[in-house]
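If you scroll down you'll find the structure; I have some questions about it.
Excluded from the complex is one protein chain; the other protein chains are retained at their positions.
And then chain A:
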């Protein structure tokens, strides 16, 4: 397994910490006076998504995490696992519900998303920033109300529920920002 020295620490570096892969999001060198130097690191656990702050003695070595991000197509779920495919190699990957987590509410079959692999198995899945999904259920809005003043909940084909303006009807395809979960606009087909 390859290792990193603290002097190689930088944002985006993937390391193993307490057995889990972590992504470094902030690295600060602390050198008190003439004394021992330290690296103060903020990192995100790529499995649980939790952020932690730890300090390492400068010069220490940590194990590198063999973590890769890949664009993949979501294929289907067999009820237990979720199946993805690398569109270049046609290689298929099986992800657990824990790895897919909340992301599933933005994924419909054949959509392209980002799968994060650790030692070649999926540990988390991120949807595209914007997805286009059909509204399967919403209250009939007030025709002619285009003021955008109010809103109503709408259920999408993947099961996600988003707030949409009153005038948007059932059956419409809308664009949603998955980072905020907010309605962006209607998609003219």
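Here, a residue touches a chain if its C-beta (ideal position, glycine included) is under 8 Å from a C-beta of that chain, and two chains touch if they have at least 3 such contacts; residues count from 1.
Here, contacts and distances are computed from a predicted model.
A.B. asks: One chain of this complex is missing from the view, so tell me which of "Lysyl-tRNA synthetase class 2", "Cytochrome bc1 complex cytochrome b subunit", "Sulfate transport system permease protein CysW" or "Co-chaperone protein HscB homolog" is its UniProt name.
C.D. replies: Options "Lysyl-tRNA synthetase class 2", "Cytochrome bc1 complex cytochrome b subunit", "Sulfate transport system permease protein CysW" or "Co-chaperone protein HscB homolog" considered; the missing chain's recorded name is "Lysyl-tRNA synthetase class 2".
A.B. asks: Among A:55, A:92 or A:136, which one touches the chain that has been omitted from the display?
C.D. replies: Only one listed residue reaches the unshown chain, and that is A:55.
A.B. asks: Among A:40, A:152 or A:186, choose the residue that contacts the chain missing from this document, as touch is defined above.
C.D. replies: Touching the chain that is not displayed is residue A:40.
A.B. asks: Determine and list the chain A residues touching the chain excluded from the picture.
C.D. replies: Within chain A, the residues touching the omitted chain are 7, 17, 29-38, 40, 53-57, 60.
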